[in-house]
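Chains shown are a subset, placed as in the full complex.
So that you can tell them apart, the chains are marked A and B in the order they are listed, and the count of residues begins at 1 in each.
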Amino acid sequence: MKAFEFLDEIGTVNTHTMVLDKGLGYAYVEDALKITGEYFDLLKYGWGTSILYDTEIIKAKNELYHSYDIKTYTGGTLFELANKQNKLGEYFEELDNLGFDAVEVSDGSTVIDPDIRENAIKQAKENGFYTLSEIGKKNPEKDHAYTTEQRIELINKDISNGSDMVIIEGRESGKNIGIYDEKGNVKTDEMTQIHENTPNEKVLWEAPQKNQQVELILKLGNNVNLGNINSNEIISLETLRRGLRGDTLGKIQK
Amino acid sequence: MKAFEFLDEIGTVNTHTMVLDKGLGYAYVEDALKITGEYFDLLKYGWGTSILYDTEIIKAKNELYHSYDIKTYTGGTLFELANKQNKLGEYFEELDNLGFDAVEVSDGSTVIDPDIRENAIKQAKENGFYTLSEIGKKNPEKDHAYTTEQRIELINKDISNGSDMVIIEGRESGKNIGIYDEKGNVKTDEMTQIHENTPNEKVLWEAPQKNQQVELILKLGNNVNLGNINSNEIISLETLRRGLRGDTLGKIQK
């Protein structure tokens, strides 16, 4: 039973929320999930952090997240390293050994041939993984070289190749990348253009900052898929989605 | 026994400190309070976050905080929702069921008639709650419409209506609201004017940023009531109050 059930409020939304884990302890996560576990469904061990774990700890954390129906995957950086070393087969096998049930295909830090990207997505699917792919470059100058049209084309291509969810790169900072300007403000035109030309349920926006979450929710609906959510902000984001915080109160449609 | 007792230092100050809880786990809080529990006395479950809890968990957290003589309440947003739905009676009852011993009356996100506000404060008192009320609008444009004179008048009116503590809105960000400018700097004139025209022991300033805490402590005294303190910054704030950090060392009167 939830608290304050007599209040007529906006219920759980059908959406995807991806949380960033930068090295949280097992007991900390176990404790936190009792409150947050029902409010997100995707967990990313940021960039290459999972390589620093003891095998047993990462297996245990994966099981813990799965017990709340949260899919886990590791940042695309590891995919890129494995790809660069021609070890994608071993990579998928190790993901499976460690208990990951999702994988991210990306080219944020390296140049990857479109054919290899397409094959990687297909290979990931064949190996039974929920497959995410990411659009955008981690280096701002390289990222700015993309036109909005190109981003749209890349998103739709990934989806037609089998990607379950395409992520719009926002990094941990949410600044000077993708749809965010140097101060982290949303470039509304680009956001709208992407939104109107892609299947919304398969696009997830990295939105680490609160103002970004608010704007995406108010402009694209409270069920917009959001990611790179700080592990301390899971409950806060859910209140924004439901109109339980000043920024969105009275502005969300039931 | 405390560490370094041989040092001649500034002891505990007689003050109120309000901490913001955005969804902390039970075990995390239990562990943290062993160090922080004696350094704050008011705990706010931010805005509408408490609606997302299972009844049993929020009851347990309330008991835990109370065991350290910390009063707990839920953000004014829930009060506003209940008021809007004409369910204030049920609201006070549910707060009592869940073990809250304080309540916040506010109009940060909605328009509330002064008579209704006055009645709510009185009703909260009659129901046995420690009653806080908040001055300020969460929307910066609406908040800027208040003159300092109006804020002073509202504060004193709430107190004469029975409010135990009046909070000056600062939000979680501490920017572009109340006595803070767009960068989070303190507007000294407005702060001083409010301070000189209100009973200081019944006014609590939301001051989430360190520079704000430093300035309020140095200008208004180390026993100034402060709130919206991040749960990671409780010990840090107490060192500022006691002159145990570079920013206030040698500048606090015993």
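Just a few scattered comments:
Following the convention adopted for this analysis, a residue touches a chain if its C-beta (ideal position, glycine included) is under 8 Å from a C-beta of that chain, and two chains touch if they have at least 3 such contacts.
The model shown is predicted, which means the values in this text are computed figures rather than measured ones.
Here 2 copies are displayed; the structure file describes the full homo-oligomeric complex as 3 copies.
By our rule, only the chains that are shown with their structure count from here on.
With centres set at the average Cα position, the gap from chain A to chain B is 34 Å. By the touch rule above, chain A contacts chain B in their complex via residues 1-4, 6-9, 27-28, 31-32, 34-36, 39, 210, 232-236, 238-239, 242, 244-247, 249-250.
Of all residues in chain B, those touching chain A in their complex are 22-28, 46-55, 57-58, 77-78, 80-82, 85, 87, 90-91, 94, 98, 108-110, 138-139, 171, 173.
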